[in-house]
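Missing here: one protein chain of the complex. Every other protein chain is in place.
Letters A, B and C name the chains as they come in the text, with residue numbers starting at 1 for each one.
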Amino acid sequence: MSPSPTVPRPALRHETVLLAVVVLEWLCFHALGPRFGTLENSFDLLRHSAEIGLLALAMTPVILTGGIDLSVGSLLGLCAVLFGKLWRDAGLDPAAAAGCTLVLGALAGGLNATLIAGLRLPPLIVTLGTYSLFRGLAEAITRGADTFTNFPSAFLFLGQERWLGLPTQAWLFAAVAIAVWLLVHRTTFGRACRAQGFAPEGARYAGLPAGRQLAAVYVLSGTIAALAAVIYTARLGQARADAGTGYELLAITAVVLGGTSIFGGRGSVHGTLLGVAALAILNNGLVHARQPREVAGLLTGALLLLALAAGTGPKLWAARRARATPPPSP
Amino acid sequence: MKAWPRELSVGLALAALLAALAAFAPGFFAPQPLLSLAAREAPVLLVACGAAMVIVCRQIDISSGSQFAVVSVVAGLLAAEGWPPAAVATAALALGTALGALNGFLVAGLGLPSIVVTLATMVTWREGLRWWRQGAFVNLPDGLQWLGLGQTAGQWTLLATALALLTLLALAARHLAAGRHLYAVGSDAEAARLAGIRPGAVTFGAFTAAGALTALAALMNVIQSPQVDPKSGTGLELKAIAAVVVGGVAIAGGRGRLAGVLLGLLLLATVGPALTHLRIEAHWEKAIQGAIILLAVAAEGARRRPA
Amino acid sequence: GRAPEAARDAGGGGKRLTVALLPKSKGNAYFISCRAGAEKAARALGVELLFDGPTDTDPAKQNEIIENWITLGVDVIAAACENREGISTALRKAQARGIKVITYDADALPDARAFFVNQATPEGIGHTLMDEAARLTNAEGEFAVILSTLTASNMQEWLKHIRARLAEKYPKMKLVAVRPCDDQKDKAQAEATTLMSAHPNLRLLMNICSPAVPGAAEAVKQAGKAGQVKVIGLGLPNENRRYVKDGVTDSVILWKTEDLGALTVEAAVALARGALQPGATTFRTAAGASYEVKGDQILLGQPFIFNRANIDQFNF
Partner (left out) sequence: MSAPLLELRRLTKSFGGARALRGVDFDLRAGEVHALLGENGAGKSTLIRIVTGAHRPDGGTITVDGRPAGPLDPRTAQRLGIACIYQQPALFPDLSIAENLALRLETGGPLRRLDWPARHRRATTLLARVGAPLDPRREVRDLSMPEQQLVEIACALGAGARIVIMDEPTAALTQTEQTRLHGVVRELRAQGTGVIYITHRLEEIFALADRVTVLRDGESVGTRPAAGLTEPELIRLMVGREVAQPYPPAEHPPGDAVLRVRGLGRRDAGVRDVSFDLHAGEILGLAGLVGAGRTELARILFGLTPADAGTIELRGRIVRPRSPREAVQLGFAYVPEDRRRHGVILDLPLAHNASLASHRRLFPGGWLRPAAERRLAEDFIRDLGIRCGGPFAPAGSLSGGNQQKVALARWLATGPQVLLLDEPTQGVDIGAKAEIHRLIRGLAGQGLAVLLISSDLPEVIGMSDRIGVMRGGTLTTLLPGGAAPDAVMAAALGRATEAAR
């Protein structure tokens, strides 16, 4: 899958473990909920995971560079509101408004990029600041109260209907997923992201355009968050300042569940996609199994630990065994 | 001065905020409300100290808010069962320590990444609590509030306890071998191992201590009111981590001071009330808070000489 | 007879119905109390009750759950809508699949449901709160509002009516601040403390989300301003009992939440079994209680005002 193994994993590859988990989940819920395996439900799954999935995709290159973007959820809210404003108050048609929103999302990502790549401030603090700032701007623009609704059905098609048999947004999601996968796994850009994540100084000494690279990653993240905002608006048929609250954490959860190292360098886009799938199936399947929502939270925690432990466990066990061999004594 | 870079810019931001308050809303400095606010932030300071220890050792703990809620509710239920305060406190501290130790075991013992472990324990405790309690408040028996000390004395006690602990921890971080081991492990775990330090033990210790501090913080919060809200502590981990990183502790470990954490928390805890005092409408608040965080760190970034 | 689809296909002829009840968020005492009533009613009626919702208020999550229920094939959905327009899309889809839909607590768009179980109109709540505030302050002086979050739609709705009533009837009163408490009692307490010190002439704190009422009361008590700063709000008796008795909190306004839950389930089942038809003017529950139906709204009755005199009669 990935072009070449970054590091040979002694035990099972994390993605393999995760794939098994996803299949297992599917079988489990299929047994528990008669309607779980229906096509219709699969479409629901796709539709519901598009936004978080997009944010997780955007987050993957960011984390690969050793950074983090806590502002994506807030930016989704801000972009949803801006989209609403552009459409309703500035009178743009939805397509033009969506285009402008993407540009604004890129600009917002650019703010992160400037502070992180330009001033070399730690991503965690910067995006903690913009996490608050973007949500705050969304609230300030709407005074907290304004809601944008009554979008034309041509626009709602994007979020609620099907195109060529699949939910419309699934096509967009797939396109972004493929693009990000190619970017991360098949281009020098992705390679440079990893280099940067492993050793920022080392990447600079190698003459890589480290600053521009870092900036690009955050701008990309902003743009994808804006796209997620447009899809979110189309799915719900409304835009409000609280859109996407807490989504950054869900996206990060999917990414780390997908095996990307929070310290940078290690990870894969298909891992992230599997992480998104594992969480989405869990959330959806539990409704079909008629379990309360809290159980989804509990199981998410368990899943995180199990998936990771399954990767590390055998390695650890081997290490234990090695230590247990008789000590070198005469 | 090179020795206090980030702390200095945060200190300046705080000073500017306080100056604005002195000029436009001197009412902010009225002693009683200020004491109440300070007492409410005292538990946060302890959680932030724990977060700082964990971060200095190049790990992260985002489960502290959930731990806080679990300990609060359990302490409340025990007190409602009629346990004496000392027993409640002991049990709560033991529980918090155990929760921290569990994180520590998963991170140091099994070698799992701390962000994943604490993300998992965060959702597990939070959702487990919701499942178990279904959001019901716990009503505490009379006499537990302020431990019977009376309000003002109680608030001063809390504040003094938090500051004393901060001072002790800051001194320990500088003058005890164990404190320096935290920095050593955070700076380079392999070098630490070669120097005869056990990185696993140190990491485990940091998480355990953070758990104990969170439990103490939860207790300090519980005795401030006659009811326990099972939602308490929501978002606390983010506030604590924000205070720590704004206060100049490097997220990559090995660097930073608790004095900076205090400054960071003071800045973050002052902004909200300050905006109310300055009559700024609530829907501007998050934007302004974000801008202040960004300014405080950007000032530092712009000043720093390029490496 | 566990399969809900069979139940619906059979037209509800004695099979076990599945009613899905959607709160705005779980772990909120208000909805927990609704659920208690709903469960009693469901047991009495012999239907299966699914109670699920987002852990924290999140309109997108509500839609997801409804869509999952559609696929799952429940018979009736009863939703408390965090977001009127957003959720209506999903509810219409449910209706299109033959699932009956009613709303309770907070309505969706009228075409997205058959009935709305109305515990009190936003207007009624806004006016009752404002009138009560005016009564306590002799209709003059400053007051402040603490709400859950700025973006919650019911908060904004109520606030709108509070403001309208204020402008219309009480010129000498002034709303000086609106602060969110994120549905946390501790945060509400801190906000109330700050509000009192920032606005020394504050006469009253109006708390329109349930955790804020005890939070504000505790703050007033600690500031030693009991009686001087009045506390009112929307809340539950048990959480406020001690402050009401101490005279810190003056009045807490609420409907009987258990009844709301029960009535919702009763109406849902009646709708599914065809006992409740559009155009009805009264609705008689299986237990024998009778409620007024006005257009497509089933009215629970007037909100209650809990105060020192009557609070001991209630336990929820």
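The definition used in the following text is that a residue touches a chain if its C-beta (ideal position, glycine included) is under 8 Å from a C-beta of that chain, and two chains touch if they have at least 3 such contacts.
From a predicted model like this one, the values you see are computed outputs, not experimental measurements.
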{"item": "Visible chains that the absent chain touches, using the contact criterion stated earlier", "value": "A, B"}
{"item": "Touch criterion as defined above, residue of B:Ala38, B:Val74, B:Leu159 or B:Ala192 at the omitted chain", "value": "B:Ala192"}
{"item": "Absent-chain contact - pick from A:Ala192, A:Val230, A:Ala243 or A:Leu308", "value": "A:Ala192"}
{"item": "Touching the absent chain when the full complex is considered, from A:Leu45, A:Leu86, A:Leu104 or A:Leu208", "value": "A:Leu208"}
{"item": "Residues of chain B (touch criterion as defined above) contacting the omitted chain", "value": "174-178, 180-181, 183-184, 186-188, 190-198, 250, 253-255, 305"}
{"item": "Positions on chain A where the hidden chain makes contact", "value": "3-8, 10, 186-189, 191-192, 194-195, 198-199, 201-211, 265-266, 322-323, 325, 327-330"}
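What we mean here is this: only the chains that are shown with their structure count from here on.
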{"item": "Graph class of chain-chain contacts, one of line, ring, star, complete, other", "value": "complete"}
{"item": "For chain B paired with chain C, centre-to-centre distance based on mean C-alpha positions, whole Å", "value": "34"}
{"item": "Geometric centre distance via CA averages, chain B-chain A, whole Å", "value": "28"}
{"item": "Set of chain C residues in contact with two or more other chains", "value": "26-27, 55, 150"}
{"item": "Interface hub residues of chain B, defined as touching at least two other chains", "value": "127, 130, 281-283"}
{"item": "List of chain B residues in touch with chain A within their complex", "value": "106, 110-113, 115-117, 119-124, 126-128, 130-131, 238, 241-242, 245-246, 250-252, 281-291, 293-294, 297-298, 300-302, 304, 307"}
{"item": "Residue numbers on chain C that touch chain A, as the complex places them", "value": "3, 26-27, 50-56, 58-60, 63-65, 67-69, 71-73, 83, 85-86, 88-89, 149-153, 156, 159-160"}
{"item": "Residues of chain A that touch chain B when the two form their complex", "value": "115, 119-122, 124-126, 128-137, 139-140, 142-144, 249, 252-253, 256-257, 261-263, 292, 294-298, 300-302, 304-305, 308-309, 312-313, 316"}
